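First the structure, in the form of structure tokens, and then the observations on it.
One protein chain omitted, others in place.
Every chain is named by a letter (A, B and C) in the order it is written, and numbering of its residues begins at 1.
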């Protein structure tokens, strides 16, 4: 069994989530590789060393290029701010190393396109962190759809809403800059678009409406200085899938009451299913002939779940979705990947989001291939 | 106190619902009139008499014009098939009598427009049976919105789905004919459009997508003969309200799992509320600073509820919404109406539905004033 | 078809509920009798007349004995305060007339026993107003149990909680007097005991605990004068059914958050069902082999529902349960009764409540036949 040396760039929220996932995955699964937490990079060498100690990485770099060049590193995991995804991933691909990049793939469609083409040219495994897809109960939803248990799929209603920007006094951050992939559509909505594509395939055309409700926010918390905001606070769209299904899409970061409401309902000629990420271990399902919705709880009968618990109803958490994502990535490195979102698929998510923005700007239906 | 003679046309589901409501309203409320169930009309005189006996009407007519002309009749209630609303309402208005017509107002926008203008000219009270609006908990929602407790309203997500046509073997009926105001948008969606307007005011522009999934249905149950279907099985739209709020709209009669899922979520800068007609006595509410949604159950603190029960949580049923609608109508006849949907408002609902159809047909944004 | 003259005693909340039900029942159902609202009695003749006019009664009495003696009255409906149930029902039985009495049957077990024996001797139809049993979805629950679809029933968890006495400043009322059948156990709990018996049959033995939390309450709202309270604010019990099923029982009128939480869960070797009166049109059901609970919504496939609506999910209200109760009573008068709670069954409910009180007082298991 070969060793796989992990090189992780970034020590923020997602950096730690990756570290936890890499630590867990070998305890949870039998792997085709021995994992080695080879190197951790952060511009701040003191922070890099503290995190490396806590998380079990062998070596630190304050220059990320050195991490990429480190011969002990076979896989590059990127968890830095969005605008750095492009240079880091391109460098990793140039070095011929597989890349595991946090979402969004990039801060512009041009970057995303270049990254996807570079990945294709490099011929290495790439993955983007749309971790919600790796939920075992989402796998069940996908299987039900693919196996035709809902019949022909005819409609999709999806919404991803949170409330973390609902307070107009919440200050400006990078999330308020289009150049950093900010706005409710890019920040939250892209997760839902990725999910819609993951479950139902390509979207052909969109019509949309976006809106900036709070056009100014304090420069910093409590500051009298105001900064202008141009990114969307909420976005609504109509979706036409290539399969013929139709639907609606909404995304907002102003919606009081929601913390992680990535939710959807998919309906076919033989049944309907519904999901809400705020109850990530549950699927609601009604098949033809049944009287009403049934609540299904995730259990060890679903692929992936049993790695964490032999008992149903014990519930996975957000971080375990990340571990499942890392597991799929590692299996892909051994040639046994399944359904992970690679740079090509992630580019298609960005393209779809760009089509929605164009449709909103020009107030017309846009064919996704236009952008 | 004057007497009010009720003349009811039609003895089907809605005929009986009206009869029950007129019977209940004087037991539930103190009224400015003494109600008299003066006359009942049905083309079938035997059925007319049987129903009159069961429901307590004094007299029957097999010719509806005679009912309208009957001097004991002061109010014309119309519950016949949709295509008869126009001639009956026009005749009643010509006779200078108030009209209470089931929804939809008419089977074409031209008819609806003529009816609204005739009502205006006649100067009598008119009402259309959008009974869901008379739910006390909808009154609470409206008050919360009007009083600014949700701040500035910024979004609306609405869906009205049922499953009663989900089976492709469900046969053709008048509901499958555009000329009878058939299709999911007209039959179900118009309730939701009326509700959206009731709560949030005028819709300015729409973009939409409609679809006929089952393009053929048996002519009658089990028949090998197939009839072509052209009306929509499902409709999706984007809505732009005059107030600036934006949102999504869906309607389907193919959605497994739903029986009466007229549902919406309205969100403002200070809070969010959510409602589902399948749990008509409940409102979910989250205001700024609260940790999550609260479930409110209707109780006697809400106008209307106390007429039926002095105790909270005892729950009103569908028929009591109809009684509340009749109560509002009677109060309007005494000059004390509140928020009932008159022919003008009902015309606006039809106009909005027509704009959605046009937007779907031409695949573009449509300003509602265009139609 | 014969006429049935209704004589109603009492014009409070339950008086009006009865009046509404008698008015509705002939519009909703085909009946074996023509109903006549023959007479209404209230000690206050002015109120009696006003209500008779509003509700459609032909005649009024200020002396209830005269109503009983009125030859046009064939059925005596009693909705007066609890301590009057005994003399009124005994007088009606003495006159050989059927009796429809609000719950509880009486204010002491001795009275209840005498009433049940008098009814047996008179040989007339009697009914007691445990209206929650007439809910079509409760009928479904009963059928599922009776037909063995849940296998052998092994457990019952029941709770009836409200919050209407939760505020210690809520003043004394007759509900605080044991001699008026006050206390949470008698006032609320008896509904749940009746339901448990209705669904699962006789309870053989009980053990219990009751508690008065607020031992004083203001004599009237806001008054500085305090009255001592001896009735239970909450009661808990273990139940052993004759069938072998075991379970728990709770009742409280101090429980914040609940308005009408008559709820239970019944589990058998083949499945589990759950119900909550706060969502009276729903049943949750999980049968062996199903992945989780299914939510069933009442619809016209259930006996009784179709009388009110041809469409599922339209929901019945509290008052319609009363109409269904009156319908069962009228059918019983025509020899076609089904499952209504007569004086014998109502006596058994009182006996069970008395056994619970005894078990709590003596802190021991009590066989229900002991009391």
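Annotations
The rule is short, and it goes like this: contacts are C-beta pairs under 8 Å (C-beta built on N, C-alpha and C of every residue); 3 or more make two chains touch, one makes a residue touch a chain.
Just so it is clear, the model here is predicted, and its values are computed rather than measured.
If you put the hidden chain back, the residue from C:68, C:166, C:280 or C:307 that touches it is C:166. Residue-wise, the contact with the chain that is not shown comes from C:237, picked out of C:54, C:145 or C:237. Looking at A:146, A:215, A:259 or A:369, the residue that reaches the missing chain in the full complex is A:259.
Of the candidate positions A:69, A:149 or A:278, contact with the hidden chain is made by A:278. Although one chain is not displayed, its contacts with chain C can still be listed: residues 152, 154-155, 157, 159, 166-168, 207-209, 211, 213, 233-234, 236-238, 240, 246-250, 252, 254-258, 267, 269-272, 284, 286-288, 290, 292-293, 363-365. Take chain B: the residues that touch the chain left off the picture are 290-297. Across the interface with the omitted chain, chain A contributes residues 13, 16-17, 19-20, 23-24, 26-28, 30, 54-56, 162, 164, 258-261, 277-280, 297, 299, 308-320.
The working rule: only the chains that are shown with their structure count from here on.
Over half of the residue numbers at the chain A-chain C interface are used by both copies of the sequence. One finds 42 Å separating the Cα centroids of chain A and chain B. Computed from the mean C-alpha positions, the centre of chain B lies at a distance of 35 Å from the centre of chain C. Residue positions of chain B touching 2 or more other chains: 258.
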